[in-house]
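What you see is the complex with one protein chain gone and the rest in place.
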Amino acid sequence: MTQAGASLDTFPKYLLHNAERFANRDAMRHKDFGIWQCWSWAEQLTEVRAFSIGLQTLGIKEGDKVAVVGNNRPRLYWTFAAVQAIGGVPVPVYSDSVAEEMAYVLNHAEVVLAVVEDQEQVDKLLSISDETKSLKQIIYDEERGLRDYDHTHLHAYSAVRQIGLARLSEGPDVERGWLESIGRRSGKDLGVMLYTSGTTGRPKGVMLSNDNLVKSALNANKFDRLSENETTIAYLPLAWVGDHVFSYSQSYTAGFCVSCPESQDTVYSDRREIAPTYFFAPPRVFEVMLTQIMVRMEDAGAFKRKLFNYFLDHARKVGENMLDGEKVGLADRLKYYLGEFVIYGPLKNGMGLSKLRVGYTAGEAIGPELFSFYRSIGLNLKQLYGQTEACVYVTAQPDGAIRSDTVGMPSPGVEIRIEENGEIMYKSDGTFMGYFKNDEATRETKTEDGWVHTGDAGFFDADGQLKIIDRAKDVGKLKSGALFAPKYIENTLKFFPNIKEAVAFGDGREYCAAFLNIDLESVGNWAERNNISYGSYQELAAHPQVYKMMREHVDATNRRLAKEPMMAGAQVHRFLVLHKELDADDGELTRTLKVRRSFIADRYGDLIEALYDGSKERFVETEVIFEDGRKGKISATVIIADAEVYEAAEEPMKEAAE
Amino acid sequence: MNTPVSGKVFEVANGLHARSANDDGIADGDELLVADNVSLSFGGVKAIQNIGFDILKGEIRAIIGPNGAGKTSMLNVINGFYHPQEGTITFKGEKRSKIRPYMAASQGISRTFQNVALFNGMTTLDNIMAGRTLKMHRNFFWQMFRHGPALNEEIEHRRAVEEIIDFLEIEAIRKTPVGQLPYGLQKRVELGRALAAEPTLLLLDEPMAGMNLEEKEDMSRFILDVNSQLGTTIALIEHDMGVVMDLADRVVVLDYGKKIADGLPTEVQKDQNVIDAYLGVPH
Amino acid sequence: MDLLYNVFVDPFAQMAALPDFLLQVLWEGFVSGTLYALIALGFVLIFKASGVFNFAQGIMVVFAALSLVGLHALGVPAILALILALAIMGVLAFSVERLVLRHLVNQPDIILFMSTIGLTYFLIGLGELIFGGEPKSMITSELGLPTGSTTFEIFDGILILQHIDIAAAVIAAILVIGLGIFFSRTRIGRALRAVADDHQAALSVGISLNQIWAIVWFAAGIVALATGIMWGARSDVSFALQIVALKALPVLIIGGFTSIPGAIIGGLIIGFGEKIFEVYWGGLLGGGVEGWFAYVIALIFLLFRPQGLFGEKIIERI
Partner (left out) sequence: MFYREAGQYKTNYIADSAIFPILQDRIAIAGFLAIAFVIIPYFGNDFFINSMMIPFLIFSLAAIGLNILTGYTGQISLGTGAFMGVGAYACYKMTSIFPDVNIMIPIVLSGFFSAGVGMIFGLPSLRIKGFYLIVTTLAAQFFLEWCFIRVAWLYNYNDSGAIEVPQRELLGWIVTGASATPTTRYLVVLSVVVAMTWVASNIIHGRIGRSWMMIRDMDIAAELMGVRPLFAKLSAFAVSSFYCGVAGAMMVFFWLGAAEVESFDVNHSFLILFMVILGGLGSLLGSFLGAAFIWMLPIIIRAVPDIIGLNINAATVEHINFMIIGGLIIFFLIIEPHGLARLWAIAKQKLRVWPFPY
């Protein structure tokens, strides 16, 4: 297939290429019907080709936008390549977005066809069919329950695939035509459109060219020496740029196999079966894993707990040094190997990370203890800093130069500069083409000469690693003029496993104050051990004992903040424990589970006021959306507590050197 | 009547699952089973007296009545556990005399029990596999070596069982011993086991007894799906009138071993005899 | 033809020719039948009240007899030894309830059954450890039991009746009547019957299940002691008795597991049957048929009347 060899600048071309060079290697696995169904690159090509020609027959032509909605499933990944092969543009959409959100995206992107996972998504799309005039047809993967639907505009994936196969059997022209269509596409063309969930306003469609994705993927492959031998598990939302790059772009360019879990409930055990060598997870996932480890260990016998603590202490001491290849004494080394056999190995095995070669965490700052825990037991976990607009990679940590408080050095092919107001700007191969139908936003974000505003504030430290403080616009000042970086404070609070979420306030105020969210699993367990009974989340959150514990955590946080001259001014003076969990369904978190600060500030204005007016408690009523979509109200009297504040550490005296 | 269906059982490519439901040459809406003047007594106790009704192919037929009305006995007569002293059962046009339950099974009658009767020493997977006993034929010789035809057969049926697991959404408990499962899931596994036999007629004895609302909703959905997607005729005993009204195409009402009403759910609901029977024995 | 003659004619000819011998055989059968019935009675007591199929009844017989003989050998007077042996059976009943049954409540019957096999082994070991494995003579005369025999002349021949055998029959009758009264007239007895029907009902009478179990095991122990004395007086007290005692199982099959009269009639049927079969037909098969005759009869019953003569018909409900 000569076209492919000529210039590998699109994914369909890579598909053709891989079907030759890796013909019999697994390209995709999916746990289905109890076992891992596998497709080699050659088979993947056959599948993509059949579906692609099927789509063509349904009338998809160059430039058409095709929405892809659902969980991680091979057929949805194939849809990307199938659409790109005939010149269309896939638009993956978050499958958990509610109907109105989805309607906006489909309309805005002018989607003509949607490939969806199952009945649930079909129903959702049908419910908004009046608003989405451009959408003409729907293809579904899972056929269950859809038998009796009107099939004039609805097709089963398998049926479209069959159409494609039938067309292909008509003669070689069909395939030739298809190959030509692949050949016509180039790196300059629009490859995919990803809608950013956006902390404010409507989602924006980020247009990424084939070049953007291919080059970023190649750079990243080279950076981490990824080859066809890697294996990963695709479990993050399809519509998220990370998944698109890790599970699609990098898989196609490096030729490694991507595994799709059986269902959302079985991700954990499926990951264990697959044992990925290349793995990405937001800090939250790592946090949950660690909490689970700790909670389960609480129930273990005294001996096991002792052993566990003993070896983890040792790992804390030498583990990271061993990982970084530094010199470690023989005795320590042997003890570490013993620990590897007794504790670390089984832990990694339990998490399904035994074979991990490269692991990344990003999206949010990760607690240093959390981060070192994983590294100390021998997992090569690293941080990166990225954005949809950059095809993920802005900075990443190279092997051997890992720090928990930085996000690494500029990725290959990325240039970075720091603006005067602290904002990080970059320019790279992955820099997006622009926002779809939103030139104004494009201009705001991307300069004429290709520099992109990240919106984050940060600086390079002495080792040349980038350190992020906060969103550029969120960094503020207290009335006293002391620097107030809310995220930094929140993250310090969240180091405590009992605190699931924290929201700090203080910009333009007298002092800094915070909302806390307890971690139900962790605190619930603690309550059980201490014979504290509670009937609900709300009751537990308001429990005096819990408040006492939270106060201790805030105290510790303040002591920690006090040690850092820059941050000492913004210690948490008052705090409260929220009566409900911050929830994406209520709009308090983004879909990627980041805190939506301004929204929360609006919603809980009363409570914020209470933090600053000295009240001891405040009654609030909050509207919530239940899982089934009903709306309701919950009310509570939230107690506000004071916290100890510490003297700022003195600026260490500069030694009169020499 | 729920939508009559023809075609494949589950959405799978390997063409395994011949639909037993279509093999018998009885068209949807024709009589699949006729109980004619059936009487059954234990010692002196008359459990069923002169009951006659029919079950049409493709429908969901509910048998309701107060406790002790003889509903379960009726099911036991249908699948051969009890032999009626009087009357006949005609299934697929064949009048039958005494049969053993395994013969009823091989004719295409499968059922679940009021109190879950799973094989507790076995996993979910094995329990559903057990439902396919009648479809497996490889002889002892091959079984001994678990090779060749016996292994192929095992794999083939495993695939079919996986389709049922997928259908009932019980992937996560595939390899859990059923004794460890909560009651609601056990009921679901039991339905899976009955389905694995690919029955023409599925008898469900209080499929929702002891379930919470959500479990009931799930179970209702599965029952409707079984009926509409697999074309299985269903006879079910149920106490929850709401469920019966939602699910059943036709209802027969028993009381003290006698039939007191028979007809569409809405008709039966208004029947004075039925109201009296239910008021007499409140539920 | 010879065979047919030997099977169908000759034995009856012999019976007719020597009626006194036939009577003697029948008497022997009656006596061993009585003993089978006594062992079976022990089984029935426990089975009725607790649903436990007590495989250890045979070893309890041996154990009781050994205790009696062993204590006497240590110089304990016969009557005191008898009382102490009773006490030992009481302790055994109490221990079994405390250490075994109590922990196995609500377990499947088969588990309870197997635990009694374990108990059997334990008691064999314990008995041999304490009393030694060699056969011992029963202290018949010391207990005041008759030892002589009476010879009747009848049908031109003689019929010899051992007094101890007569005593055995009488004691068996007394035991059965005593138990009958116990069950029908006493509060505890009635509770025992209630427990057989319905555990809840028994509890409502105010007797705990544990007490009831201890009591029935003790009752079975008393029966075992009586059986042991009688049996020991006829042959020796040895562990071989344990295997013979298994014949109570076929007796139960014939009589029904829950019926006291059934146990007696079953025992007699087996007793008579096996003696007559052994004497008149055994020779044809080479002798020694007593070992399996009872079981084969039971097998036939199982095939044609599984509930036994007096058991209730089992209706399986679903």
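Just so it is clear, A, B and C label the chains in written order, and each chain counts residues from 1 on its own.
In this section, a residue touches a chain if its C-beta (ideal position, glycine included) is under 8 Å from a C-beta of that chain, and two chains touch if they have at least 3 such contacts.
Just so we're clear, the structure is a prediction, and the values are computed from it rather than from any experiment.
Though it is not drawn, the left-out chain touches A, B, C in the full complex. Within the set B:34, B:151 or B:209, the residue that contacts the chain not displayed is B:151. Listed by residue number, the positions of chain A touching the unshown chain are 29, 34-38, 259, 272-275, 293, 296-297, 299-301, 304, 307-308, 341-343, 345-355. Where chain B meets the omitted chain, the residues involved are 79, 81, 100-102, 104-106, 110-111, 113, 117-122, 126, 129-131, 133-134, 136, 138, 140, 143-146, 150-151, 153-155, 158-159, 193, 197.
Taking the complete complex into account, residues 53, 99-100, 103-104, 107, 109-111, 113-115, 117-126, 128-129, 133, 243, 246, 249-250, 252-253, 257, 285-289, 291-292, 295-296, 298-299, 302-303, 306, 316, 318 of chain C touch the chain not shown.
Going forward, only the chains that are shown with their structure count from here on.
Averaged C-alpha coordinates give centres for chain B and chain C that are 49 Å from one another.
In chain C, no residue touches at least two other chains. Contact residues of chain B toward chain A in the complex are 3, 5, 11, 13, 125, 158-159, 162-163, 165-167, 171-172, 174, 225, 228-229. If you check the complex, the residues on chain A that touch chain B are 32-34, 142-145, 147-148, 158, 262-263, 265-266.
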